[in-house]
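Before anything else, here's the structure in question.
Yeah, one chain of the complex is gone here, protein chain that is, but the others are all in their spots.
And then chain A:
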């Protein structure tokens, strides 16, 4: 089975005056695991529904392979889809649910039985084929929905927050299972979530969506380390974002110079400093290693959080920034001066809105 790439071209969807998708361009490579990540109401479900054919876009195109799907009705699109609430048919057994897409295609009885078995085997639930959905646990329903979505060898798999109804432990387990299944089948997958950790764990690439627009498309590490705009910087991870001033061509934070990791001319107006809590290091008095920016403030609090200590530092202008370190070493008493080092390579400065 070959999987197919998906290409979304300047897709727009408006409900009356409300523009839900605003010129979305997105290319998903063949066999790629692409996650749509964004806050609630950003248009993720709408985009997925347009791809599945349930919502007709106001303008733009959806291409699968080199075929324009924009006007094809949903039942002719041949996409597997896992719904947020599973959408298992309550009046059919697990086996009948998984066989449903196969019966809609020209398979013989024997082939259907084989494919149902194979699909249930993939999710390790062969034993449950006689049960009704109401007799399954949440995790089992989830797996059956997955089995049903892949039983007919679709070229593309769409999932809309498929794990949001599960508890944390099961969710983490299923994340690995879904990613595993994707790797085994090599199927082009578009996965919707608003859980950034889930997105970072599972995806080849992540498309961050904000207010109907793609804010950035990148691999998880690149998205985290090199956000391209303040929205992504703020949305991914716990960042502290501080406005900087320009003085004589240099960037200043509370009167101290900050050397950005990129050319300062590239930054544009209203520069902001983005600090990831784990990039900061507490420095001893008088120490300043080469290649680091120095930030000074007063220790506000140091909270023990099990695996790490969360340190909050108040800067001269009253802004508070957080950092994380393994233990309490090098920390002064609360209220005392503290010096922090930020490697220049990790110093992300972005233009404000």
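The rule is simple: contacts are C-beta pairs under 8 Å (C-beta built on N, C-alpha and C of every residue); 3 or more make two chains touch, one makes a residue touch a chain; residues count from 1.
Keep in mind that, in the parts below, contacts and distances are computed from a predicted model.
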Per UniProt, the name of the complex member that is left out, chosen from "Cysteine desulfuration protein SufE", "ABC transporter permease", "Glutamate synthase alpha subunit C-terminal domain-containing protein" or "Electron transfer flavoprotein subunit beta": "ABC transporter permease"
Touch with the omitted chain, as defined above, among A:38, A:133, A:162 or A:260: A:133
Residue of A:71, A:91, A:168 or A:336 touching the missing chain in the full complex: A:91
Of A:52, A:122, A:185 or A:280, the residue in touch with the unshown chain: A:52
Residue of A:79, A:223 or A:299 in touch with the missing chain, whole complex considered: A:79
Residues of chain A (touch criterion as defined above) contacting the omitted chain: 52-54, 73-81, 83-91, 100-101, 104-105, 132-135, 141, 148, 152
